[in-house]
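A single protein chain has been removed from this complex, and every other one stays in its place.
For chain A:
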Amino acid sequence: MIAPAQSLPTGRRHLIGIAGLSPQDITELLDLAEAEVAVSRQVEKKKSVLKGRTQINLFFEASTRTQASFELAGKRLGADVMNMSVASSSVKKGETLIDTAMTLNAMRPDLLVVRHHSAGAVALLAQKVACSVVNAGDGAHEHPTQALLDALTIRRHKGRIARLVVAICGDVLHSRVARSNILLLNALGAEVRVVAPSTLLPSGIDQMGVRVFRRMDEGLKGADVVMMLRLQRERMEGAFVPSVREYFRYFGLDAAKLAHAKPDALVMHPGPMNRGVEIASEIADGPASVIEEQVEMGVAVRMAVIEHLIGLSAEGNT
């Protein structure tokens, strides 16, 4: 058991995290997402399975890409989608998360897609509303749809997840993407590695089901997948690593470092990228990169998740 024993309120109604999903749950979602990829590649991209249903994207933390991806996913399923951006700075003091949740709940949506800067906030909100909730990222906790889209991308290229060597590189400490990926990849039987300076690794990382490396050449040796993480700007200049140039020198993915991975290794990044910080442009745009495909899979995975949660509840499940 590598995750906390109590699982989050996942299952039928909500998707709060990868924790609590069984390998079978994950595989089912990936299979469903595979079918949604086909939908998105048709000329006519719209299904009607969620016709008349309302999806609200509630983003307490700005994110153009994830919000657009969820919006498109909802629309392609036929739902009415509304975006609410509540940049944390503009939330008036006094209006708590719970107040916001209750207000939106009163509008009787069928689905809330929530991103929040604080770990656990989405689960808290899910307790207070009557509809399904999808976690679009909560603090440094989880970002389950990102891990699912990463898995779908990998599976389409490698045919499987089990026994692949996946190296997750960079700011694991602050990364919800890393946590969700560690959980998912372990659940499906991959060998997970993390590569980072120790100042960017969480306490107890060696007990989180990963092998820990502090050097890229060692961590990438024989890797099937190299997953780069974004380094936030405010963490680049002295607080966690000394400088951008030093970080890039030792931990940025360039051709020389990538050469240690398998020749057919995939390069991934959850975006948005800092070119020249964690990844060199030639790699980001090179033949090993599947970064754009990740964006495409993102829409498909989110369609699958939404359809699974509220498409099912349409069949009599409240």
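Just so it is clear, a contact is a pair of C-beta atoms (placed from the backbone, for glycine too) under 8 Å apart; a residue touches a chain by one contact, two chains touch by 3 or more; residues count from 1.
Rule of thumb we're sticking to: contacts and distances are computed from a predicted model.
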Missing subunit (named according to UniProt) among the choices "Potassium-transporting ATPase potassium-binding subunit", "Xanthine dehydrogenase family protein subunit M", "Quinol oxidase subunit 3" or "Dihydroorotase":
"Dihydroorotase"
Which of A:121, A:136, A:152 or A:200 contacts the chain that the document leaves out
A:121
Considering the complete complex, of A:75, A:115, A:155 or A:179, the missing chain is touched by A:179
Using the touch definition up top, pick the residue from A:23, A:78, A:139 or A:276 that touches the left-out chain.
A:139
Can you list where chain A touches the absent chain?
3-4, 6, 8, 19, 96-98, 116, 118-121, 123-124, 138-142, 176, 179, 202-205, 207-208
